[in-house]
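These notes concern the structure reproduced below.
The complex is shown incomplete by one protein chain, all other protein chains being positioned as in the whole.
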Amino acid sequence: MDIGLYHYLSLAAFLFAIGLYGILTRRNAIAILMSLELMFNAVNINLVAFNRFSGSDGLSGQIFALFVIAIAAAEATVGLAIVILIYRNWRSIDADRVNLLKW
Amino acid sequence: MEILELAWIFEWLNENLLVPIVGDGEFGILVRNLILACSVFGLLSLIALCLVWWERKVSAHIQQRFGPMMTGWHGILQTVADAVKLIQKEDIVPALADRKVFFWAPVICFVCAFAAYIVIPFGDGLIVSDLNVGILYIIAITTFTIISLMMAGWGSNNKYALLGGMRSAAQAVSYEVPMALSILGVVMVTGSMSMQEIVKAQSAWYGFHWNIFFQPLGFVIYVIAATAEANRTPFDLPEAEQELVAGFNIEYSGMKFAMFFLAEFVNMFTVSAIATTVFLGGWNGPWLPSWFWFLIKTLGMVFLFMVFRWTYPRLRVDQLMEFAWKVLLPLAFLNILWVGLYEEVFSKW
Partner (left out) sequence: MEAYVFYLFAFIIIASGIAVVTMRNIFHCALMLIFCLFTVAGLYVLLSAEFLAVVQVLLYVGAVAILMIFAIMLTSRLAGREVQLSNEQTFVGGFLALVFALGIFYAVNATYFVPSDAVLGRENSLAIGKLLMTEFVLPFEVISVLLLAALIGAIIIARREGN
């Protein structure tokens, strides 16, 4: 059987759902960020698969995926900096306990 | 000298020995790649063993000693004896270690050290696979080494190991940036990231049209950053013996230690091979066969790294980071500016 667009899209859907599950159920802030990375990757698989199988104008899908990767890097940087700051103030990175908007 | 080139020998062996037995279908290609991988692996293990012996000899002569002299001619079999000893040793795992992480760290380090050789051109036609993203592939795959060092540091459950692992990661991430930027200059000139193309672009002037003559600054930046990447003195903070006992591999013994140790020397050979390919003209050179030129240049670079190690003192952590971000990075950008100017303005005259 040939592997086509639908296989990749289905795989990406399940990966995205796994990331969603992680975000909904995880307590540790870093684990939540990891689940977020899974979701970013699911989206990227979609973009590259569309570019390969359904794209008409060359490489814009891959370039979009490149931008997503760059933004994911920026998101991880700032997110982890915030996690470190939370840890410094609360001595814990349990996202359920961080419920004050203002100290 | 055509007769001494190795590429046609492999071609001949493939056509007359392999294809009749396994065919040239998917299975045949699989078998051929497997054999190729095994031979590259064996060759590099041999080179790494020789480098360990050479390092001891160089250090000894710099310190006015003889080094190993007993086993074999000038102690050349010393490393073999050491390896046999290490294999026989008891494999000790600390009681509180994270066993899975502790086990996988040296394996990943070892495998990734060899994975870079897929795209290194050992000679004219002697390349496992000429990927069109070759040089970027090497930079990407070597980042796994950092992961493995952090795994070793974390898995050992030892504060010295953890400190060593964190230091190595911080250092490698910082020095990767100027290293990649210094290589970028060459990619700009060549217009390709394939290692074979980079070598071919330097073949003018009877094989002496080397990139180092046009980008000396880039070469210096690369050598400094590569020294840091390979965790060699003066940048060997991850395993600074005097402060961290031995750094990330403090808890390792026997075969696992041997894997880290061997991977370190393979990594040194890797950065030398990249320097050769990217800046020193690769296998280009007159009269001698191409693989011989590659070996001479690469071993020369290895010798340079060894001399660094035994003649320079170690940096402090804060100096190390400051040097990467405040000196090397701006210089790397300057190098790119220079390459752009040279390409657009001076080379047209």
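When the chains are written out, they are named A and B in that same order, and each has its own residue count from 1.
The working rule: a contact is a pair of C-beta atoms (placed from the backbone, for glycine too) under 8 Å apart; a residue touches a chain by one contact, two chains touch by 3 or more.
Fair warning: this is a prediction, and the values are worked out from it, not measured in the lab.
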Task: Interface with the undisplayed chain - residues on subunit B - done: 26, 96-98, 100-101, 131-133, 136-137, 139-141, 143-144, 146-147, 150-151, 154-157, 159, 162, 166, 169-170, 173, 176, 191-193
Task: Touch residues of subunit A, complete complex, unshown partner - done: 1-11, 13-22, 24-28, 30-31, 33-35, 37-38, 41, 44-45, 48-56, 58-60, 62-63, 65-67, 69-78, 80-85, 87-88, 93, 96
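Just so it is clear, only the chains that are shown with their structure count from here on.
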Open item on the list: On a C-alpha centroid basis, what's the spacing between subunit A and subunit B, in Å?
Closed with: 33
